[in-house]
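Shown here: the complex without one of its protein chains, the others still in place.
First chain written, first letter: the chains are A, B and C, and each begins at residue 1.
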Amino acid sequence: MNDIFSALESEVRSYSRTWPTTFDRAQGSYLYSEDGKPYLDFFAGAGALNYGHNNPALKRKLLEYIERDGVTHGLDQATVAKREFLETLDEKLLKPRGLDYKVQFPGPTGTNSVESALKLARKITGRESIISFTNAFHGMTLGSLSVTGNSMKRGGAGIPLVHATPMPYDNYFDGQFPDFLYFERLLADSGSGLNEPAAVIVETLQGEGGINSSRPEWLRGLRELCDKHGMLLIVDDVQMGCGRTGPFFSFEQAGITPDIVCLSKSIGGYGSPLAITLIKSELDVWEPGEHNGTFRGNNPAFVTASEALRLYWSDDELEKGTLAKGERVGKVLSDIEDKYEGAVSKGRGLARGLGFEDVEVAGKISKAAFERQLILETAGPKDEVVKIMPPLTLSDEELDQGLHIITESVQSVLG
Amino acid sequence: MNDIFSALESEVRSYSRTWPTTFDRAQGSYLYSEDGKPYLDFFAGAGALNYGHNNPALKRKLLEYIERDGVTHGLDQATVAKREFLETLDEKLLKPRGLDYKVQFPGPTGTNSVESALKLARKITGRESIISFTNAFHGMTLGSLSVTGNSMKRGGAGIPLVHATPMPYDNYFDGQFPDFLYFERLLADSGSGLNEPAAVIVETLQGEGGINSSRPEWLRGLRELCDKHGMLLIVDDVQMGCGRTGPFFSFEQAGITPDIVCLSKSIGGYGSPLAITLIKSELDVWEPGEHNGTFRGNNPAFVTASEALRLYWSDDELEKGTLAKGERVGKVLSDIEDKYEGAVSKGRGLARGLGFEDVEVAGKISKAAFERQLILETAGPKDEVVKIMPPLTLSDEELDQGLHIITESVQSVLG
Amino acid sequence: MNDIFSALESEVRSYSRTWPTTFDRAQGSYLYSEDGKPYLDFFAGAGALNYGHNNPALKRKLLEYIERDGVTHGLDQATVAKREFLETLDEKLLKPRGLDYKVQFPGPTGTNSVESALKLARKITGRESIISFTNAFHGMTLGSLSVTGNSMKRGGAGIPLVHATPMPYDNYFDGQFPDFLYFERLLADSGSGLNEPAAVIVETLQGEGGINSSRPEWLRGLRELCDKHGMLLIVDDVQMGCGRTGPFFSFEQAGITPDIVCLSKSIGGYGSPLAITLIKSELDVWEPGEHNGTFRGNNPAFVTASEALRLYWSDDELEKGTLAKGERVGKVLSDIEDKYEGAVSKGRGLARGLGFEDVEVAGKISKAAFERQLILETAGPKDEVVKIMPPLTLSDEELDQGLHIITESVQSVLG
Partner (left out) sequence: MNDIFSALESEVRSYSRTWPTTFDRAQGSYLYSEDGKPYLDFFAGAGALNYGHNNPALKRKLLEYIERDGVTHGLDQATVAKREFLETLDEKLLKPRGLDYKVQFPGPTGTNSVESALKLARKITGRESIISFTNAFHGMTLGSLSVTGNSMKRGGAGIPLVHATPMPYDNYFDGQFPDFLYFERLLADSGSGLNEPAAVIVETLQGEGGINSSRPEWLRGLRELCDKHGMLLIVDDVQMGCGRTGPFFSFEQAGITPDIVCLSKSIGGYGSPLAITLIKSELDVWEPGEHNGTFRGNNPAFVTASEALRLYWSDDELEKGTLAKGERVGKVLSDIEDKYEGAVSKGRGLARGLGFEDVEVAGKISKAAFERQLILETAGPKDEVVKIMPPLTLSDEELDQGLHIITESVQSVLG
């Protein structure tokens, strides 16, 4: 492809290899290459674009803010934009759900939020060990990487990743064994050799890990286990929050309240870097400045974040739409599952996946879809799952179009 | 102050306590509170606003890009904006300096860049240990924190920070002892107990650590030491790069070429999150996707970054201006040093500081300055240094005004 | 008790609290207190006295050696006594079993042997992580402690114990789930988050952990798993080797060959400090002096060790006797199991135990036995198991006497 990328960009680049074209513009559910070709986007910035590309309502607010020279870079100074964000967050998210959280701005990315959560959990409990789950993904900085499952990414650390123990995620054994069988036993047995955990960190639905959805009763069981053993429960809602599974928080269905919640990706609304860490107010034991970060006050992102909350979370329309569209996706995936041996439909809401026994298939489908101008990522430890994550705001027509291409692409690969 | 901040924001908030007002707008060298009061900004977003707030030329490009629906969020997809950034970087920075670096987009913050650098250095060398320096600051995620000096921030980790050994920074003993005396001896002595280091990470001028400037000959000595012992040299130019000390890279004066360079803060130009890691091309051993990050492709920041490079780094005007203004600051600080026992003038370029033996003084001066509508941060392990970092683009009048307030504030505190 | 012990010995002392008398002499299966009271010893120095106290045949050899001024302290110098030990070991143990092991003298205690095994396994594989099992006990030095389960003992480390992951021991879930279900899945799943293990360390029968016996087929499965995933298999036979379970090595019944074997306790024969590490000859990649230890050449212990091998391992009489006596013990324990709700008979060979649901019971039985002049230790994470480990050389009468006291003591506690 473009010379400059291969000549100058590090070998670490990845998506530019998967989708070998140069994009220029984007609007709603579409990305446009520089030669004007539209690509329907069922990837949505890995969950950072739940409200679509360059959402017009957010864009207007953003332009106004920039035009009027609103503060751009604010560290953690008090600003009008940040106040508005905090107020809106309180009014639209926390109060209606009865959540008593303090808000930390840990730096603008998901891994900043995860690192802050792990640090705080260790500080609160005086324990060092964290429980993570098989196939978890929490980020690339050293703390987050230690609770991430993927062996290739772990290998990049260059040092042994310690202080974390993986436990089997829901359905890791296809439901054949009681939930938490092993975990609970190790906790209860003072001779087990398991270091007493400060916290459990969990995604209610694993995106990068292969669109693995946990059941509400499993999450409730986990919450109970945490309470019983003095472990904090951290939900990493970086990818699955902001409505991806239907409700704003992915844990709402289960009726649980995490001790700490990590949010990023779509929280800024417009695809700009922003992250927050929600902390039960009684657990907010931070000293001033004990954790910081230069870009933790990305004010234009506060503006679009506030507007997104007002627009999409004042009522349950988006949530219902997501669930309804999710059903449509699910139906198509079930058909594929029925038709093709070794295919399995995964996920919930608009976090959907199509897994294949043959680990080569998903990549081929992604390639076939790209040829048909549909952007589809793969996921899972062996990239064996086609990941289907369109913007939540896409139209029914766009959804149908995308699902049609998926069906076609599967057919082109599997016959 | 504002209820919502104390009610809803975590206790970790810090600058909103230092400067207890709510800011609304910003332009050039000024921040404006919501009640319309202008504050002259000698803090510059901790170095993220070298070109001033909402720089009009960059703003125009940014608005155009947003208006025309340029890609906002791009992960590491190839985009027109990113291509332009890479080309401009190559043309304005790398080629003229004869630097053969590959560019990694490690995530949009300084600590992302540092983490990527540490991981890569370990991968390349197969060694685990990193040498950092006394009073270094490299970031808040676990890897970066382990090479950071500040004990309060280290304490936040909640686990022992290992795999790093601190060495004395230049002038740590006031020049009484040969450079690298201890470090070199430990390296040479196979019985010293020092784990063989993968890399040395250094700021050529420590900002957070108290505006400690290293000498060019010290940096050259460090480069030689690294070569001799097979250690990579990582320069963390997150705060001191982008012209803060005069030349674009803070290491140019010393005539050295680091193996890896971390850039963030002002690289985006407009104060938006962006970071890059520069890697000597022969050291670019990353596997595709081995390190990633959702917001590594913040495209609007590519646009302002490119324009900033074109505007300010096509000739040496900004560099000369920075050095000249730095001299002016230095003169005023020298006068203060001469006048007040225990005061010391520090820094170079427009990274300046005023240290005080009495560790209470700097905070009082910052407070007195704020009352005079000047934003001044403190730095150093005990916040004993007044940190003077105005935008590089401020006018001579603004500079004089700020220096006048500083002189006044010092006087008001010390008499 | 005796003033000097409580006045001068550290609070860490333990057995002197369990058996509050001062012992003076010992012979065969008996310890004698200083006031001449005989105590039948069903503890056998925690497995260090398999051939009884001050075994007359070994004693004669020992006295001769000391009398004739044989080398006492030899580090790893070549000595006549060591040569004889190596030759006897080869002839009596290795050759008859077709074992191609090199012998390391790692220092005179079990934990020295375990530490050497872990170091070597990491060196060979270039991996850092070790798999241990729930309720494992491998020693008190930092490396061994990290693979030990007991939380009280682990807590003594004062630093997080890392680089080890506990897996469920055989029957941890009462046989309800397939062996290695969890372990195998984590190994096979490249997204599991389990660091690739250098080795698995296992006791074929856990002594300290509560007399938990693993099945031969489980051990064979473990051997296969190790082969499949490039993990070395270390058998810690410190307590269960030297005939405790019948055959010399506790893994013989399973028909497996470990890569590394740790031996100590009874290997010296007379209760003197000695340990060896057996290493498959192709894995002996040590550099000269890479691991050492002052007392690794305890020559008088070589003399008694050689004699013990000659006396007891030239034929299968001891092995048969141990198995027969073990059966007798098993029968009595089964009767107790049948009679008392919550009691369970455990172990094999002469490593036997009586577990109780009520965790207070075992301690009471041990106390009751001591009043009846029988020495009985407890084991298990909550000291809930009475541990029955007489010398292998005790007479049938002594065995019956001891079993009678056990029955009586159980009765006195449980009615």
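Following the convention adopted for this analysis, contacts are C-beta pairs under 8 Å (C-beta built on N, C-alpha and C of every residue); 3 or more make two chains touch, one makes a residue touch a chain.
Note that the structure is predicted; figures quoted are calculated from it, not measured.
Across C:71, C:323 or C:414, the residue that sits in touch with the chain not pictured is C:71.
Only one residue in the set B:28, B:143, B:156 or B:209 touches the chain that does not appear here, and it is B:209. Residue-wise, the contact with the chain that is not shown comes from C:111, picked out of C:29, C:111, C:134 or C:165.
Contacts to the hidden chain, counted on subunit A, fall at residues 159-160.
Although one chain is not shown, part of subunit C still touches it, namely residues 1-2, 4-5, 8-17, 19-27, 31, 34, 45-49, 53-54, 59, 62-63, 66-80, 82-83, 86-87, 89-90, 102-112, 115-116, 118-123, 128, 139-144, 146, 152-153, 155-159, 163, 198, 238, 264-265, 270-273, 277, 279, 284-295, 298, 300. Counting the whole complex, the residues of subunit B in touch with the unshown chain are 128-129, 132-136, 147-152, 154, 160-166, 168, 172-173, 177, 181-182, 185-186, 189-196, 209-210, 380-382.
Here is the rule we use: only the chains that are shown with their structure count from here on.
One simple way to say how far apart two chains are is to compare their mean CA positions; for subunit B and subunit C this gives 58 Å.
Between the Cα centres of subunit A and subunit B there is a gap of 30 Å. Centre-to-centre separation of subunit A and subunit C, using mean CA positions: 49 Å.
Counting partner chains per residue, subunit C shows two or more touched chains at residues 160.
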